[in-house]
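Notes for the one structure printed next.
With one protein chain withheld, the remaining protein chains of the complex are depicted in position.
Letters are used for the chains, namely A and B, taken in the order the chains are written, and counting of residues starts over at 1 for each.
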Amino acid sequence: METFIHAYSWIDIRFLLQGLWVTIYVSVISIILSFILGLICGLVRYMKIKYLSAAVGFVVDIIRNLPLLLIIFFTYFGLPKLGLIANPTIASIVALVVFEGAMLSEIVRSGINSVPTGQMEGARSNGMTYVQAMIHVVLPQAIRNMVPAILSQFVSLIKDTSLATIIVLPELLYHAQIIYSQNTSYLIPMYLIIAVMYFIVCFCLSKYANHLQKKYL
Amino acid sequence: MRKFKKFLLLPIIFFLAFTLAACGNKKQNTYQKVKQDNTIVWGVRADTRLFGLMSIKTGRVEGFEIDLANAITKQMLGENGHAKLTKITANTRIPLLKNNNVDVLMATMTITPDRQKQVLFSKPYFKAGQGILVPDNSKIKTVQQLNNKTVLAVKGTTAVANVHKYAPKAKVLEYGDYGQAFSALKAGQGVAMTTDSGLLAGIASENPGYKLAGSNFTNEPYGIAVNKGQTQMVKHINKALDELKKNGTYNRLIRKWFKGVKGFNIKEVEE
Partner (left out) sequence: MWQILTGYWSEFITGFGNTILCSLIAMFFSLILGVFFALLEVAPPKIGRAIAHIYIEIFCNIPLLVITMIFYLIIPQFWVKVSGFTAGTIGLALYTSAFIAETVRSGINSVGDGQMEGALSNGMTYVQAMRYVILPQAIRIVIPPLGNQMITLIKNSSVLAFVAGFDLMYQGDIVAFSSFQTIETYVIVGVFYLGLTLPLSYYMRHLEKRLA
């Protein structure tokens, strides 16, 4: 019991909160960017543009079927080869955006497919342009259908940031490891508290999202 | 419709062009770059006590190598020289150097012929050797006794090859960093952990119940590494290192970090 009290001293908790902060901001940036990327790729695939849709579909299928860990390694070691300095933060954000963007594009594609084609035709015959019909008629319905899937994807994105410990991203799990590697009797308290922290963040996000969904959709 | 398609095409074309443009990555002279930026990007460890360990209080990395890196930077670039520290792990360090993520590596890295094919080493800056860390009640005294037992090590270190050489029948499990490897030892995943004795002494000094078994079974000095072909850079690092040894800074740093560490003979490493 005493180890728990010592392990949860303010200094340690502050250090963990710094890690949690990195987890959260990497997640938020990745969520926003991957949503945009997923939307674009999903639309491209849905629209069946010659060659382009097939090419995007092929790349998305490849990325979707690879472990995220591997993609993190690719961005971390690969980006500098392209002449970019990749610090762990940028490398993990890029990896998360690419991976989750591919997962989201699949959700978006099937979401749009689930909207009856009559909706698009009706909107076009009422004088809307393709873009207007897409934005005002088809997408709102599609997004309503795919919201649960997208949200659970966001929750897994937050959990997946923990994999970036392997490239020394100073996020929650890495900070916990730093603490217990300096005093190994803190091993159990540390895992307990980070499990709770991850749980609170993910649980709150999914509950809040459910709430929003019920209220507005 | 057509307009919309074009709009979608743009980012993709941009991405492709960017990828292609980036492929024409030219080789540059590290020393010139360092001089120009007045900054050296050091790859250092954050998981090794005494050498480079992240402080829980400040969030900064502290240790012998960090101090030495700062001293060398000041020596090379003058008082305004800036040392930028990038945290790396044992298994990612060489790829990061080769990819130009970092300019220089000072990361408890033993000079080996295999690595010399990949990178360029400075003169040795620390006399290290491999040891074995065991629980206090362990009967293991020499590396040969590790045969038929499970040993824990860190990925990308010389420790693994050395165990195979001295105890061919030992089973080796490899981890991402020392924290993970030691946690695994504590969890009983193996009978001993092996790596450089300086690192093990650091772990043992903070964790009662663990000790170094016997003495070092290898002699493996650490070197500072730069990318292959950066001879100018290495020359200047060597010069700075010699000056630091001459003016006493080196010994001062050694004493600052290693004095009074259990199981560690400071006379062996002083210059």
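The rule we apply is simple: contacts are C-beta pairs under 8 Å (C-beta built on N, C-alpha and C of every residue); 3 or more make two chains touch, one makes a residue touch a chain.
Note that the structure is predicted; figures quoted are calculated from it, not measured.
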{"item": "Residue, one of B:T39, B:S55, B:N70 or B:Q118, that touches the chain absent here", "value": "B:Q118"}
{"item": "Touching residue (missing chain; options A:I11, A:I62, A:V131 or A:L212)", "value": "A:I62"}
{"item": "Sites on chain A contacted by the missing partner chain, in the whole complex", "value": "61-62, 64-70, 73-74, 77-78, 81, 155, 159-160, 162-163, 165-166, 173, 187-188, 191, 194-195, 198-199, 202-203, 206"}
{"item": "Touch residues of chain B, complete complex, unshown partner", "value": "91, 94-95, 98, 118, 155-156, 173-176, 180, 183-184, 186-189"}
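Just so it is clear, only the chains that are shown with their structure count from here on.
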{"item": "Residues on chain A engaged by chain B in the complex (per definition of touch)", "value": "11-12, 15, 18, 40, 43-44, 47, 49, 52, 56, 76-77, 80-88, 129-131, 134, 165-168, 170, 177-184, 187"}
{"item": "Chain B residues within the chain A interface of the complex", "value": "1, 3-5, 8-9, 11-12, 19, 22-25, 46-47, 49, 53-54, 56-57, 59, 86-89, 92, 95-96, 99-101, 176-180, 182-183, 186, 206-207"}
